[in-house]
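A quick write-up on the structure given underneath.
Every protein chain of the complex appears in place save one, which is left out.
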Amino acid sequence: MEEWFISITAAILIFVGLAIVFGLLLGYAAVRFKVEGNPMAEQIDKILPQTQCGQCTFPGCKPYAEALAKGETEVNLCIPGGTDTMILISEITGLEPKEVEVTEAEHKPKETAFIDEDVCIGCVLCIKACPVDAILGATKLMHTVIQSECTGCDKCAPVCPVDCIDMRAPPVSLENWQWPEPTIKSEGEAK
Amino acid sequence: MSSLTPQSSPLSSPFAHNNQSVRRLMVRVQLAVIPALLVHIYLFGFGIVIQWLLAFATLMVVEFTMLKLRNRPIRPFITDMSAMITATVLVFCIPAGAPWWIIVSGTAFALIFGKHIYGGLGYNPFNPAMLGYAFLLLSFPVQMTQWTAPTEILDYAVSFNNSLHLIFTGSLPQAALEANLTANLDMVSAATPLSQLQTGLTQGQGVTESLTPIALEAQTHYQNGSFINGFFYNTAQFFSLNSWAWVNVAFLIGGLWLLAVRAIRWQYPVGFLGSLTLISFIFYSIDPNTYPPVDFMLLSGGTMLAAFFIITDPITSSTTPKGRFIFACGIGVLVYVIRTWGIFPDGITFAVLLMNIAVPLIDQYTQPRVYGHK
Amino acid sequence: MQEYVLILISTVLVNNFVLVKFLGLCPFMGVSKKTDAALGMGLATTFVLTLSSVLSYIIFNYLLQPFGLEYLQTIAFILAIAAVVGFTEMAVHKTSPTLYQVLGIYLPLITTNCAVLGVALLNVTENNNFLESAFFGFGAAVGFTLVMVLFASLRERIDASDVPAPFKGAPIALITAGLMSMAFMGFGGMVH
Partner (left out) sequence: MSSIFMQAFVRPLSIIYPMAKRWLHRFHGGVFPKTYKSLSLKHPIRSTVIPEKLILPVKQLTGQKIAWHVAIGDTVQKNQCLISAAKENKKGIIVPIHAPTSGVIHAIEMMSLPHPSGLSALSIIIKPDLKDTALNNVLNVSGKVPETPQQLKDILLNAGIVGLGGAGFPTFAKLPNQTGIINTLIINGAECEPFITCDNLLMQTQAQDILNGAIMVAQTLGIPSIICGIEENKPTAIQAMNAAAATLLKNTPNLSITIQTLPAVYPMGGEKQLIKELTGIEVPAKTHAIDSGLLVFNVATFAAIFKAITLGEPLTQRLVTIAGLGLKHSYNTNALIGTPFLTLAKAGEPIHPIQTPLIMGGPMMGFQVADNQVPVIKTTNCILVQPPEPATETIVMPCIRCGECMDACPVNLLPQQMFWHSQAHEFEKVEKLNVFDCIECGCCSYVCPSHIPLVQFYRHAKSEIKHIHAEQQAAELAKQRHEFRLARIEREKQEREARIKAKKAAVKKQASEAEKPSGASSAKSAAIKAAAARAAAKRATQQGSEQNVNEISPPPLSARQKAIETAKKQAAAKVGSKVAPNKDPRTSAKQAAKKAAAMAAAKRRTQTNHENNSDATSKIDSKQAMNDKRKQAMETAKKRAAERKARKAEQEPPK
């Protein structure tokens, strides 16, 4: 009778002892290796295109990055970033990559806002809407877009009462002309 | 031609070319194999020619179907001869008398899993020939160890239709069997020096004893009425090299020609043969009885075939000069390790595959010094 | 001293845990997209494996055997491994947050990594002494890391290859792993 009684109590004692030892060890480790803040948010923010366009339903890129870091939202909401940003986000957060629905933005060259000056009535609405203050002008005075600062987030066009803003790609000039990538003939289909 | 819009994809410089082409490169390697092929036919009979024809047929079928599946332009890829080299190398690795389905399945596996699954020419990380050889070695160990004996042991050259009969039916035709009886050799096959050495060593014999039986067999060989007593090496009419050594010498000659026409780079043979010689010299000087001499190591099995035709495959080997040297030295060391302590008599195929795995890492860390950089 | 070297060679090359014994395949396939992630995973696993193999030896020989409780060995080993992995996860999170993000879910998954439990159980079946089991654990982990890093650099090259569409991604990786294990069979029979 005592034989199995001893082995059971021994087993229980051993496991309880082990649990206590490991518990203490992990408790000490948790205190000593305390990590505050969440570096992931800055890391994601660094790879977002910073257009502050709000197409991801967040007021800017930083809020979207924090939401991603906390894991509250999807990885594929950043439309201007397209699939490569989505892949980078999924790698950083470790979440599963998901298809980006609106993808035609990826191939077009970046478009910037352009105000048709003879239609603009100087209502200052677009200046308030622009997330990066790229529109120059004052009430009743002519408005114009600083092309180099505009991120192409297209927040100003819908706001304009007289619809005088449209998005235009910069004209191809000697400065921004790019060598096209050669297509290797044999990679394509059979001749 | 006076359109002012930017051209879609302007054909840019350079407009001159030294009209080198992949096909010309591969043809040179193919030519370099011919001396070894002739020596092999002279010493081991026509078995290898039939094997090569079988391999060529399989290669054509496999390449055609694969290119059709990947809808690639058929003509340029079939005539780029790269599959031909894989088949040729594979043919030298298998016994000349092996049954027909050995070479067919080996070539098919090599080309499909070795090359086309990764995207065709230029994308495969593993050497296709070695992949096929490893597949055969691991799947059909019995058939792969029945090497045909050299003709001077068999006392007659295995004629073309005899070996045809052997390959397709698995045994010699009846007539040849009787003629064979007088030399009381029932089987056609014999062990290669390497496997002979290995079995001898495992049974505890020294290097010299385990190699002499070949000479003994030569002794019982009966030629026009008198016994010729062989000695340490199997005698042949000229010098003291056995027939496998002669095949290796033929590969050496072909290889040197390749070096001269710059079809391969010097880092490969120098690295491989250098490291093999060094490591076997060290071990030989430590204990001559358990470790074979240097020249035996260099001229046995597929050493020369590997040095000039297998590891020099540019697609699967490292691409930087320093990287190539490290790649070749690595194979040399691994070959010696597998031959001495492994269970496979000739470790070349596994050594090559193992170093192919390490190629991307080697390329990353052996970049040459760029002009103007430290 | 000589047999420790033999143990190392046997666990790293001859019967490598991933390619010959086929243990620890899920991180092998999961984390091998980038070489630096693979190296990070390898180092973390080395730390865990060596520590847990020593710990499981102590638990088995000094706690279970005297009381004849050998049959409880698996639970005890898992407990030990979980503790070590918990400790490692916190250490990695503190020392290099980037590595912590890169490894992500695969760090806690080391607990369920069959190589880790495999090492502990094999130590018992081959009843290695203390030093042997330490070397055994360390060798297994080095073998795991070596193959992980090689496989990751190979995958980076294959991802950029023109692989047929149905084979892109995991299928071609599995085929490559298979061919790698075929290559590792070359070391077969060296150390019995």
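Think of it as A, B and C in the order they're written, each chain with its own count starting at 1.
By our rule, contacts are C-beta pairs under 8 Å (C-beta built on N, C-alpha and C of every residue); 3 or more make two chains touch, one makes a residue touch a chain.
Bear in mind that the values here come from a model prediction, so they are computed numbers and not experimental data.
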Shown chains touched by the chain that is not drawn here: A, B, C
Sole contact to the chain not displayed, among A:27, A:71, A:158 or A:182: A:182
On chain A, residues whose C-beta touches the chain left out of the figure: 45, 48-52, 60-61, 110, 116, 119, 121, 131-134, 139-140, 148-149, 151, 162-164, 166, 172-175, 177-182, 184-187
For chain C, residues in touch with the removed chain: 159-160, 162
Residues belonging to chain B that touch the chain removed from view: 1-7, 10-22, 24-25, 73, 76-77, 80, 82, 119-123, 260, 262, 265, 314-315, 317, 319-321, 363, 367-373
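Simple rule for what comes next: only the chains that are shown with their structure count from here on.
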Inter-chain pair with the most contacting C-beta pairs: B-C
Chain of greatest Cα-centre distance to chain A: B
Residue list for chain C, restricted to those that touch at least two other chains: 162
Touching two or more other chains - residue numbers and ranges from chain B: none
Chain C residues within the chain B interface of the complex: 35, 149-151, 153-154, 156-158, 161-164, 167, 172, 175-176, 179-180, 182-190
Of all residues in chain B, those that touch chain C in their complex: 69-70, 113, 117-120, 123, 125-126, 131, 134-135, 138, 334, 337-338, 341-344, 347, 349-351, 353-354, 356-358, 360-361, 364
Chain C contact footprint on chain A (complex, rising order): 6-7, 10-11, 14-15, 18-19, 22, 25-26, 29-30, 33-35, 39-40, 43, 91-94, 187
